[in-house]
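My questions all concern the structure below.
With one protein chain removed, the remaining protein chains of the complex are shown where they sit.
In order of appearance the chains are A, B and C, and numbering begins at 1 in each one.
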C-alpha cells in the first residue's frame, strides 16, 4: 500500500511527522527509533536570537489534553542552523523548520538565515504561538498582519512556506485565504487553543505564564472542523494536527482534507507514537476501504 | 457553610444550576431528585416560533467531550411560557430563560413574551449558538452586533439579562466589554466551541449538520481562561460553565472569577450530577480553606 | 419510576460472534417492559449507551441485555466481567403496548441487534396466549443467537444476508412467502430493514422500535428526535416517546 504523499517541496514516504515543539531537534527520540521511519520532521521553533522562554511550571495536564507555555525557548536560528540541524542530515527524512518571531523583521531574519541551510526542505511559519506576549499570535488572529508576514517571508525564502494557523479565531477560512493570497504554499493547522488551569491549593494558575496552549485529543474536533472548513473553501495543501493519537485519527484528518499530519502531544505519552501510527496506517486504510493515503485525502467531503 | 450567592435578580441558595439545553424544562430530571436542591435552573432556548431543529444525528462523543447540533429545537416562546414554565412554579428555585433568535426583532419578541411570565427570574441571552445557520452566532462574534442585541433586549425586558458569550472568538474581553457597555447585568460563559467528527466508515461528518458544539471537560481549560481574562478586565457577574463534572471543578470556576456555575454535559453522564456536586461543595470548599462560596469568588487572581 | 442504579453483573457471556449476553439484577420496584431500554455509563466515555431489555426473569429477579460490539463503547462493555458493577439508568422509553391491543397472531421481525427486545416481547405475547411467528435476520450464521429460544415461542425463520445459515436474503423475502394471517407485527432492526418491512406490511397494524444517537436518554436534550408523518415539522423523542412507535406514526429516513 502506498503511504507516499507529495506536497510543495516535500516528497513524503508517509504522511506522519512529529509536530513542532514536541520533538526538539530530533536527537532524543532518535534514541527510541530510527528517524528514517518518519514522513518528515518539524523541529522546534527558531527565533532571531536565543530565547529563554517563560518561567516554570510550563506544562499542566487537562482532561484528554495538556497546556503548555514554553514561550518559544530556543537557542536562536544561527545556533539551530549550525548546531542542531546537521544532526538530522544523515536521515532520509525531510526537515521542516518552524519560524517564529515578534516582528515582521524577525520573521524575515529567521527565514533568511534558514535559507542558508541545506538541511531543511520547507518552512513552517508559526504565526500562532499563544504563549509569548510578543510571539506572533497577533499575526495569527489578524488577516492583514498574517498576509503581510507571509508575503515578506515568502519573499525572503527559497523554501516552500507552510503557514501555521491559530485556532483562536472566529473565522479560520478568512485567515487561510489571507495567507493563501499572500503566497503560502501550504497551511499547517492547528496550533494550540489558549487555556488555563487553576491550582486549587495555591489559588493561582498552574502555568507560571498563567495561560498556556491546549493540545491533545481534547482539541481534535476543533482541528477537524477547521481543516474541513478550509478545505471546502480553498485549494491549498494542509498539514493537519491536533490530538492525533492513532492511525484512525490520521485517517480522520485525511478525510477532513489534510494532505499530511503532524503528531504533537502523543509523543510525550508514547515516545514511539509516530512509528507505531505509521505501522498501523496501511491496515487502517485498508479496513476503511482505501488503497493509498492519496486516495483518502478529502474523502470526507463527498458523503 | 454558606453556599449562597447573590446575583442581579437571583438569590441563589447555592451556585450550581443546570445549563441551558442540558435540562429541558426540568420535568425529566425532577424524576431523579427534588429540583429544590438546585441553585437555579436554566431552561432550554426559546425562539419566536417553534423550531424543528437540525436533522439527526445531532450528537457525537469525543475525547472527554461531546458534540451537539440540536439546532435550537423548541416549541416556541409562547408555548414555553404557557405549557413548560408553569411546571417549575412549585419549586423554590429561580428559573432563567434562555433567549435565542435569528434577528434582533426575534430576540426582542422572545424577551417581551417572557416578560409576561412570572415564572422566571432572569434572562440568558444566547448570542452564541453555533448550530444554526441563522441562530445568533454572528451576534456572538461581532462586538457591534452583540452590543445592539443586548441593548434592545435590555430595553424590552424587566428581567436582568445575562449575555451568553461564544468562545469562538479571538478576543473574549472585547465581546464582554461590548455587552457590558450595552447594559448586560451579567455574563454567562462559555457556550460550545465549534467542532466536527468524521465517521470513517461513512466518510462524512457524524453530525448531520456537519459541525456541532463541543462541550464537556475537554473545553474546561478554555472556559477557565476566558472567565479569568474577563474577570481581570471587567467588574461584572459571571455564570461560568464548560466541562464541570465535580465540586472541585466548581471551585476552579469560582477562583477564576465565576460567581455561579452551570453544569451541562455532566447531566447526561450522570443525571444526579447537580445534586451530587452541590452535596460535595461544602467539603470541597473546606478542604481548600474557604468558609463560603462568596469567599472563593475570584480568589485565583491574588496568587 | 426511572432511576440511576449501580448493578452488579451476574453473568456476562459471549453468545455469538461479537455478541454478548449480560444478566443484571432487577432492582426493587423497577418494572421493565418489552421494548424499553436501559442507558449504560462506561468508564472513559462521556455519553451513555442505550441497550434494549432482552429478557426479564421475575423469579430470579434479573434482567438480560444482549449487545454486539459496534464501536468503542460496546467494546468496553464487552470487557466487563461478572461481579463488576455497571452504572445503569432504567427503565427508559416506551414499550410495546400489548396490554392495550387485541392480538391473536403476532409477527415478530427482528434484524441483528434489533432481535433482543423482541425476545422479551415474544415471551410476554406467548404468556398471554398469542400465537407468535418470528422472522429473524442476521448478517451471517456466526452472528445468529437465541434461535432456539424463539422457536420455543412459535414458528421461527432465520435469514442471513450471506446465506451462511437459514434462508439466504432478507427478512422481507421470508415475510413475502408467509401465508399466514397476522393481526399485528412488531419489528426492530436497522432503519433500512424497518423501511422495507413497514412498506411491505403497510396494510397491517404494527409497532416498530427505533434507534438514534442519544445524549441524555431521558428526554431533555432533543438529540434523538424523529419527525412525525402527520406533520414533519413536529417530532417525538426516541428516548422518551419511543423507542417504540406505531409503525406509520413516524418518518423513517
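Everything below uses one rule, namely that a contact is a pair of C-beta atoms (placed from the backbone, for glycine too) under 8 Å apart; a residue touches a chain by one contact, two chains touch by 3 or more.
Keep in mind it's a predicted model, so treat the numbers as computed, not measured.
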Which displayed chains the unshown chain touches: A
Sole residue of A:102, A:267 or A:284 that reaches the chain not shown, by the stated touch rule: A:267
Residue among A:101, A:143, A:160 or A:216 that touches the chain left out of view: A:216
Touch list for chain A against the chain that is not drawn: 21-24, 27-29, 31-32, 44, 50, 52-53, 56-62, 64-66, 68, 70, 73, 206, 216, 265, 267-272
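Following the convention adopted for this analysis, only the chains that are shown with their structure count from here on.
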Fewest touching-chain hops separating chain A from chain B: 1
Per-chain CA centroid nearest to the all-protein CA mean: B
Euclidean distance of C-alpha centroids - chain A vs chain C, Å: 47
Centroid distance [mean C-alpha coordinates] between chain C and chain B, Å: 36
